[in-house]
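All protein chains but one are shown at their positions in the complex.
Moving on to subunit A:
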Amino acid sequence: MDMEASKKKLGLKERYNHLTRGLDWETSYQPMEKVYPYTRYEGIKIHDWDKWEDPFRLTMDAYWKYQGEKEKKLYAIIDAFAQNNGHLGVSDARYINTLKLFIQGVSPLEYMAHRGFAHVGRQFDGASARVACQMQSVDELRHAQTQMHTVSNYNKYYNGMHNWRHWHDRVWYLSVPKSFFDDAMSAGPFEYVVAISFAFEYVLTNLLFVPFMSGAAYNGDMGTVTFGFSAQSDESRHMTLGLEIIKFILEQDPANVPIVQRWMDKWFWRGYKVLTLVSMMMDYMLPKKVMSWKEAWEIYGEQNGGALFNDLARYGIRKPKGWEQATIEKDHLSHQAWATFYNYGAAALFHTWTPTEQDKDWLSEKYPASFDKLYRPRFEHWEEQAKQGKRFYNTTLPMLCTTCQIPMLFTEPTDPTKICYRESDYKEEKYHFCSDHCKEIFDHEPEKYVQSWLPVHQIYQGNCFNPGVDPTAPDFDPLRAVLDFYKMNFGRDNFDFEGSEDQKNFAQWHGEGA
């Protein structure tokens, strides 16, 4: 051998540098700006891509090795789950409804994140940024697949999970998460990573995955806690990437600061509104509860987010504009959301219910400032109506916020008894919003948001009926026609949990034993 073997292995930082800088080159047949055409039009100025440092410095060999181990561990548990009647082990069949919401609303976003990171993993000029985004793209595909595999075991036994892909593009409440990601995907690459890597992954994702997955464990759902924490082990890498992206962009040029601040304002608010669904999962849908939405917001929002924005203040960055309002709303968010789904329980692809006595006491304890005064009486009124055989189902359609697409259910920040309405005029049309922040997002980019596919508008325009349906027929039932278009199994997927097939089956499986 001519070459003397090196005595010591390369260190982590050197190995990572060889993978990124070492394998990258400047193009000569084509100018770099033609090879990477999307990184200039958003106004972000980058002077030196080599300043990008991925803190985890994972090399490809290590990446495949660790991801392979995670998969083996996960699939061993999924096999054990399937072989040992794991679907029977959950605390109560009401719990399954959180999984329905998850597969309908969250898993499709994992797939969109895979696509989004594949795109920016090609388009960024810097090799380290591309490598980090490509790994994340593979991670996100893994998350989508593992969630489908895990939930498929429940789909064999429970309703409301069989057609989630079809529903995600059509059903009224699923346009909330769908439009969130479509909004990010149709932005430029820098806005996309600020939206998803920073605002969603770093600032908000703990609120979704950490207390909720711990709640899945507490409710005996071995499958979900396993895919959840397996995904979350990648998430830690994504979160550090999110923080690195922000520091890198801010340090490159002072002119980037106001652009990034505006994106933070926008994407914090967009992401927070999507988490409305999570707030009611935690407070109302978990039969055995681990933490209230309010407590989760205090730990992962106020404390953790507070520390983050305190740290970023040295760049001239302040907390996102909607931060204070989110803090005020922590006493109200989950109650208002669940009350709305209770109303529209005939049109939802999961079951709803009024809280049990035990649930109500827990809610009183966790929400001393709001539950007994504002929300307990409302649920008790509905409970009383249901007892008399008059379970309330709202059959009219709500007005939606043009930006977040959530029905106008939120109250004024200063008055929790008054619904908050805002509006803007644009090109002689009127647009409606649930909050000042959603209005401001629209006002800054009206040409984008006038294209929103708002489910209620689409229903009224006649775009949500199956081909051949005649809306002029004398016995035409518009609500039923929309639910047919959704491919809902009417009477099985919808309505109250009380009396549902899920409830009956669960009781029978447990009563009769093996």
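By our rule, contacts are C-beta pairs under 8 Å (C-beta built on N, C-alpha and C of every residue); 3 or more make two chains touch, one makes a residue touch a chain; residues count from 1.
Everything that follows uses one rule, which is that contacts and distances are computed from a predicted model.
*Asks:* Just by its UniProt name, which of "Cytochrome C oxidase subunit I", "Cobalt transporter", "Phenol 2-monooxygenase P2 subunit" or "Phosphoribosylformylglycinamidine synthase subunit PurS" is the chain not shown in this complex?
*Replies:* Of the names offered in "Cytochrome C oxidase subunit I", "Cobalt transporter", "Phenol 2-monooxygenase P2 subunit" or "Phosphoribosylformylglycinamidine synthase subunit PurS", the one UniProt assigns to the missing chain is "Phenol 2-monooxygenase P2 subunit".
*Asks:* Hey, which of A:Glu110, A:Glu191, A:Glu235 or A:Asp283 is the one touching the hidden chain?
*Replies:* A:Glu235
*Asks:* Could you tell me which of A:Leu308, A:Ile328 or A:Val456 touches the chain that is not displayed?
*Replies:* A:Leu308
*Asks:* One chain isn't shown here. Among A:Val176, A:Met213 or A:Ile245, which residue touches it?
*Replies:* Of the listed residues, the one touching the omitted chain is A:Met213.
*Asks:* For the chain that got dropped from the picture, name the residues of subunit A it touches.
*Replies:* Within subunit A, the residues touching the omitted chain are 11-13, 55-58, 62, 66, 69-70, 73, 206, 209-211, 213-215, 217-218, 225, 229, 232-233, 235-237, 239-240, 243, 247, 290-291, 303-304, 306-308, 310-311, 313-314.
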